[in-house]
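Note that one protein chain is taken out, while the other chains of the complex remain in position.
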Amino acid sequence: MAITAGIDVGSGAVKVAVMNIDDCRETLSAHYLERIRRRDVMEVVEESLAAALRDAGLRRDQLDYIATTGDGDVIPWRTGHFYGMTTHSRGALYLVPESRAAVDIGALHTRAMRFDPSGRVLQYQMTSQCASGSGQFLENISRYLGISIDEIGPLSLSATDPEKCSSICAVLAETDVINMVSRGISTPNILRGIHNSMALRVAGLLRAIKVEGTILLTGGLARDTGLSAAIADKLKEGGGAGVSLATHELSVQAGAIGAAIWGAFRHGKLAKQQEATRGIT
Amino acid sequence: MTTAVKDLSQDRQKQMISAHYAKLARAREDGRKVVYTFVPGNLTELLNNLGLLPVLPEINALQSGMRGKTGDYIHIAEKAGHSEDVCTYVKADIGMLKSGNVGPTGEPLPKPDLLLLSYTGCFTFLKWFELLKREYDCPVVMLHVPYQGDGRITEPMRKYVADQLRDEVIPALEKLAGRKVDYDLLREQLKLSALAENDLVWVLESAKHRPSPIDAYFGGVYYIGPIFTSFRGTTDAVEYYQLLHGEIQQRLDDGLGPVTPEGTLQEEKYRIVVEGPPNWTSFREFWRMFYGEGAVVVASSYTKVGGLYDRGFRHDPSRPLETLADYCMGCYTNLSLPDRINLLEKYINDYAADGFLINSVKSCNSFSAGQLLILRELEKRTGRSGGFIESDLVDPRYFSAANIKNRLESYFQMVEAKRARS
Amino acid sequence: MSLATQEAPMAAGELADLVGSATRLYEDLELKAVRDWKANDPARRAIGFLPVYVPREVIHAAGALPVGIMGGGDQIEIVRGDSYFQSYICHLPRSVIELAVSGRLGALDGFVFPSICDVIRNLSGMFKVLMAEKWVHYLDLPQNFDRASGGKFYRHEMATIANGVSALTGIEVTNERLRDSIRLYNENRRALADLQALRVQSPWLVPATEYYLLLRASYLLPPEAHTQMVRDYMRLSRTSQRHAQDNIRVMVRGAFCEQPPLGLLRTLERAGCYLVDDDFVLGARFIPEPLPEDGDPWQALIDGFLYKSLPTASKYDVNATKEAEVVQRARDVRADGVLLIAPSFCDPALLDQPMLARALDKAGIPYTSFKYAEDTGQFQVIREQAGTFADAIKLWGTK
Partner (left out) sequence: MDCFVGIDLGSTTTKAVIVDANGRIVGRGITNSRSNYDVAAQVARNEAFTNARFDMLGQALRHEAGIGESGAAFELALTAGYRHECFLGQLARLEDHCRRDLDSDRYTGDRRAMGHALEVIMDGIRKDAAAVYGGGAAARSDFFRDLAGASYIEHAAHVAREGGPAFDRLVGLFDRNIIPVENEQETRTFAQLLMAALDRVSDVSPAQRNAASGVLRRVAAADLREVSAVGTGYGRVRLPFPKENIRSEILCHGLGAHLLFPGTRTVLDIGGQDTKAIQVDENGVVTSFQMNDRCAAGCGRYLGYIADEMNIGLHELGPLALGARRRIKINSTCTVFAGAEFRDRLAAGQAREDIVAGLHRAIILRAMSLLARSGGIRNEFTFTGGVGRNAAAVKALAEVAQDNYGSLTINIATDSIYTGAIGAATFALRGAVQGAARN
């Protein structure tokens, strides 16, 4: 049995999961998310871990393994680090055991991965140096529209006549969006239009890695119901028979959860190794 | 504007092409062998001589582009692991192959019995056939055509190509055809090639008149069709170019400008030399941006990719292998960059152009790498306005109509302003 | 005149010093090393050559120093180079032009552009326009690998180079001189082969960046000085206190022309990958085996190129052998996986990838692919990819 923490340091938020893992069961004891909002990242990390441990009723020294992911390799007191796609895949599998692929849409990057039933990443695709269509992009747009992030999804879902918008710069979007408003296009239609164009890119990534079966949305934007609806529609359009999209209320924690589980795995391995060497000497 | 009338030559070309596709469709039943090969440095005479049927993957890609299919094809190729960055002709071809290899007539094209890699002027050709080789698992024969790095064809270069033709290419073709090359026939074919070449040059040079009776780019791409593809060295081609010659002579006599999709162009406002291939996916739209402003292309380098004849080269029946070697090495894409600059400079002067324009296509490094230097040099040497636009051959994602129109408008206004001053 | 007068770059005998001097050579975009070398004798000449392969022996035998031009990496700001290239052309030629128009290549008396791709080919023409006062030659390496035709043509091409360089140095390339040069470069081949063997055996003794810097040094140093440097390095590294880490072993393919920045190599190592084989600075070991040191030296070079050179994307693959080679090589160096990397917009490398990928798939060798540019400064995505790749192998092993 192992008690482990997974810390996912993103560019928008820090996520922490504390897990209790024994041979047959993985239990999530606590999770915590804190947005960074222009603060010192290490401070936010400390704060979040403390909060998660408090919720789990644990002390830090009770942790067997602290696994980081994302940008967490800057944390000096980690036990080990796993890379984002490794952890998101495992996290996805934990949250939705039948999932075979995940799309992680975070503040700056989007990545799609396909994995096998053991969580092993088989193929992946990432967007690179342009923030168009990222979480930050959507956040900017919601700011120009004067709505809060949580309103985005529901509003988008109420769209009747989505506006067509193709590749928009995340920064210059301001002009485009204000322009649309001036042309009398309603907020839901703008949002859904943007969701559609984001979905097109996501569908492209997914197609590139040849997904089949259930895809779980992970990352911050998994909470955006408008986006997930748009992606689901795009997948259907693309003749995506045999493909279905899932979300989970803890999707945003997938990376942290995955890290914690792999931490336990490595912990077990290391312990065995130690035993083995002890046996020899 | 008068309404467009179908010219006889145009019909003739259509017939020739559909007859060729019909032959391809029947190739298997007729027991004819099929050879895939490229446009620059193509050995059409040899293939015809042996009764082999050529398929030109570049032409397939181009035609798929005009029929609006390449978006999907490219997508399929990228899905199969090809990068977004590479030549879209290759990807369009791979995509087409993976979609059943259906040609422009709606029938599947026959598989190649041999890939004839006459590698002139573009490294991508090598990769292209490496890829096809893995799809078809048929033999490839390689003709390495050396580059005119120093701006001329030397004797060892000529010998190298002729040797390869004699010792490797011809034996491979003969083996496939099951018969020997008929050299008397070959000489006859080369004579016919030269005849058609004479008329082609006359037609292209008719643009020196004012107003020009032709558009040497948008019209030009149709004029080069037969001679760049499967018809060089045939009576069909000779007759086509005679017909075309007559028609253009008529336009000249009538003082008419070039034909456009919307009829004869009424006023020749700008005479332009163009470097670089056109865009095929929005060919009409692209063309309209020119004739809509009264711009006529009087000379272009693209119409020289399958053979450069206006500097005097003609196929010479008396030295068949050497003349084929010279032809291969003389195509526009095999010229050194300084030589390309010289040629364009000459066009600008000889055709009394108001300016020159480069359409830089993302796909083609052979054309595009160095075009900005060409632009600067030409501006310096001719004092005329240079314009630069960017698009792609067959990737619809890289044709931004608004952007190109904006640039072209600014460019024509620039030419106008400059002319008003001088 | 002898090229051997350059004192060995080794002083203190410390590993750090040696790596430091290799680093200085790498950073020497002004070609100070070449200027210094030339300053010793006003008759000396130096010839620049572009990536992948040129027969350095021929230049050397004509009494000139062959100097590799590998672009400016991430060390120069491109200000004027962009005026020559559109955004969809790889980065290398723009930094080469930047080096040229800013006068940094002034120490070179001539340039050889081997046939690699259309970009380099056209770049040779651009040099002819921009540097009309210098000797600029396009070396058309045969793509026909037959002694009778390709071989004959290549002999001619080499003769053109020999004549061109001789005209600058006043030294004729005799068979004797050429054999001497082959001998010197053979020594270098042996040293590099040993270094490669050491790396396969104990990758922690030869970090990727150091290996890379050593290779790069061969493009600025006379061959004997470089051979010495490699030998010294191996001796020092073997006795160093370096330990193995929990890393996977990877092989890299696709970086034969535009070079990845050092930061990228570091990123790969930090993400948990040991590089046990790669194709960086490929021209330094394009013909890995020593060539015959007697008989017709020209034929030795011809056969070396036609029959013994490594497969790479810029070379036409007659019999579709590249796949088999990649798989075999990966097994030989005991690579856990392969990184198929390529410079953005590099047609040869990128068009090769699907072929290699398919072969690796078939052979069950894990691989991943990504693009870079010589001035890439952001390694986040690359780190993620390489890290995930390493994670997968560490957690599950290679099938």
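Just a few scattered comments:
So that you can tell them apart, the chains are marked A, B and C in the order they are listed, and the count of residues begins at 1 in each.
One rule holds for everything that comes next: a residue touches a chain if its C-beta (ideal position, glycine included) is under 8 Å from a C-beta of that chain, and two chains touch if they have at least 3 such contacts.
Fair warning: this is a prediction, and the values are worked out from it, not measured in the lab.
Shown chains touched by the hidden chain across the complete assembly: A, B, C.
The missing chain, though absent from the display, is touched by one residue of B:148, B:323, B:336 or B:385; that residue is B:385. When the missing chain is restored to the complex, the residue among A:32, A:124, A:137 or A:262 that touches it is A:137.
Here one chain is not drawn; of A:26, A:55 or A:174, the residue touching it is A:174.
Listed here are the subunit A residues that touch the chain not shown: 11, 38, 40-42, 108, 129-131, 134, 136-137, 143-148, 169-172, 174-175, 178-179, 181-182.
Think of the hidden chain as still there; on subunit C it touches residues 77-84, 102, 377-378. Although one chain is not shown, part of subunit B still touches it, namely residues 372, 375-376, 379, 385-386, 388, 403, 406-407, 409-410, 413-414, 417-418, 421.
One rule holds for everything that comes next: only the chains that are shown with their structure count from here on.
Rounded to a whole number, the gap between the C-alpha centres of subunit A and subunit C is 41 angstrom.
Centre to centre, using the average C-alpha position, subunit B and subunit C are separated by 36 Å.
Residue positions of subunit C in touch with at least two other chains are not found. With touch defined as above, subunit A holds no residue shared between interfaces to two or more other chains.
Residue ranges of subunit B in contact with subunit C, taken from their complex: 80-83, 85-87, 90, 117, 119, 122-124, 126-128, 130-131, 133-134, 140, 142-144, 146-147, 149-150, 156-157, 160, 163-164, 167-168, 336-341, 360, 362, 364-366, 368-373, 376-377, 390. Per the touch definition, subunit A reaches subunit C in the complex via residues 81-86, 109, 111, 118, 120-121, 124, 126, 128-129, 262, 265. Within the complex formed with subunit A, the residues of subunit C that make contact are 271, 378, 380-381, 383-385, 387-388, 390-392, 395-396.
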